[in-house]
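Here the complex is missing one protein chain, while the rest keep their positions.
Showing subunit A:
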Amino acid sequence: MEDVLSEVCSSEDLKVFEKKYNDELVKGLVSSTTQFEYACFLVRSRYPADIQRGVVLLEELYKRPEEIGKRDYVFYLAIGNARLKEYQTALNYLKGLLRVEPGNRQVQELETGAAIAGGAILGVGALIGLGMALAKK
C-alpha cells in the first residue's frame, strides 16, 4: 500500500465501477466520467489484464476531442504502463507532462519511481546476459 505503482484497489470497488460502465455501455453512451473512473480502478487492479484494459480505455479517452482532463489521462496512462512494466512508454508520457508542468512534484516522483523500476529490470537483464556470456566460455 505504499506507492502508486504497488498499491491495489479492492475487487469490490472495481466491480462497482465496472457495472456502472457496462450499464452505460448497454444504453449506448458511456460518459467520460464513467469511463475515467472505471479506467482508474482497472489500472490499480492486481491483474495485468485489467491494467491493460484500463490503458486502452484511457487511450480512447485521450483521443476524444474537447476533453478537459487530458493531463489526468496521461498521468494514469503512465501509472498503467509502469505497472505493466512498460517503463519506457510510462517515462515518455511523464516527459510529456513535465514539458507542460515542469515543476510538478507528483509527476517527478512517478518519473523517478518508474526510472528506478525500469533500471532495476535492465540491471537484472544485464546480469543474466553476463551470466550467459560466462557460461558459453
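Observations, loosely collected:
Keep in mind that, in the parts below, a contact is a pair of C-beta atoms (placed from the backbone, for glycine too) under 8 Å apart; a residue touches a chain by one contact, two chains touch by 3 or more; residues count from 1.
The rule is short, and it goes like this: contacts and distances are computed from a predicted model.
Of "HTH TFE/IIEalpha-type domain-containing protein", "DNA-directed RNA polymerase RpoA/D/Rpb3-type domain-containing protein", "Rab14" or "EKC/KEOPS complex subunit Tprkb-like", only "Rab14" is the UniProt protein name of the chain excluded from the display.
Across the entire complex, the residue among A:Gly28, A:Pro65 or A:Gly103 in touch with the chain not shown is A:Gly103.
Along subunit A, the points of touch with the absent chain fall at residues 1-4, 7, 9-10, 13, 17, 33, 36-37, 40-41, 69, 71-72, 75-76, 101, 103-106, 109.
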